[in-house]
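Of the protein chains in this complex, one is absent; all others appear in place.
Showing chain A:
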Amino acid sequence: MRWQLRWTSINNAIRWFTLPGKLALLVFCLLVFMAVAAPWIATHSPYRSAGPALSPPSQDHWMGTDQLGLDVWAMILYGARTSLLIGMGTALLAGLGGGVAGIIAGWYGGWIDRLLMRMVDILMAIPRLPAMIVLAAFFGAGMKQMVLVLSLFSWAAPARTLRGTTLSLKEQPYIRMAAHHGAGLLHMLGRHLIPEMMPLLLISMIRLSGRAIVAEASLAFLGLGDPTSRSWGLIINHAVNFRGIYLTPYWQWWLFYPWLFLTLLVTSLALVGRDLETLADPRMRSR
């Protein structure tokens, strides 16, 4: 009846992945590796001009340089750190925060439930980007603020999902039995609820991180991130702010590469998330 994902055998799980899923996982791991190993892979500093401005891809700068003569490859590598950190940070904060809120709402019901769910409704109804622009402008630039702002707008989805699951689990005989024997929420969480919900939570966190990465890039693109940091959205922002960029050849490296990596990361996250979803749902798995 209930199916539990055994995380001890990741191999086993990956075997269930589709081919695009496996490829996506590979790309994702590569990107993580790039981010972690950035200082060793990068041949130039991403903060210091390393060559002539706007030179096309060459041996020395194999993704070219930007207006200041900064190496685009180095900026992509360090930008991967920003994107992944913000993606993971938001996923953790919003996923766990939203998850806990959802479980509390589902478990206790009553006014807590109503209060939390109304907040979720409001958050879901507010158009995200405009609100985030206002908040980002208000909180200022910086990685921590960015994660905070993004989390503030992302916890609604996991909260709603987990509330639903909690509600249905609450009616399960073994849970009711445990509750009857006096088990508190904490015990229930550790022993029954979290193991049960972990796959769901994980999937919703992967989705969140994908969205957070795009949102961060959008905000940076709009000029609302830390303008001196290195992130993919910011490279794109600098590039499109260069007057007449589309009429020059410069976009072919300055704009193209950050776009490519952003697309790779977000797509790979989406594909991995999709496959995990299939895995987590026993009905779909049996197909």
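As a convention for this text, contacts are C-beta pairs under 8 Å (C-beta built on N, C-alpha and C of every residue); 3 or more make two chains touch, one makes a residue touch a chain; residues count from 1.
FYI, contacts and distances are computed from a predicted model.
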Answering from "Sarcosine oxidase subunit beta", "Sodium:solute symporter", "Peptide/nickel transport system substrate-binding protein" or "tRNA 2-thiouridine synthesizing protein D": the UniProt protein name of the missing subunit is "Peptide/nickel transport system substrate-binding protein"
From A:68, A:177 or A:194, the answer for touching the chain not displayed is A:68
Chain A positions in touch with the non-displayed chain are 47-49, 53, 67-69, 141, 223, 227-228, 238, 241, 243-244, 247-248, 250
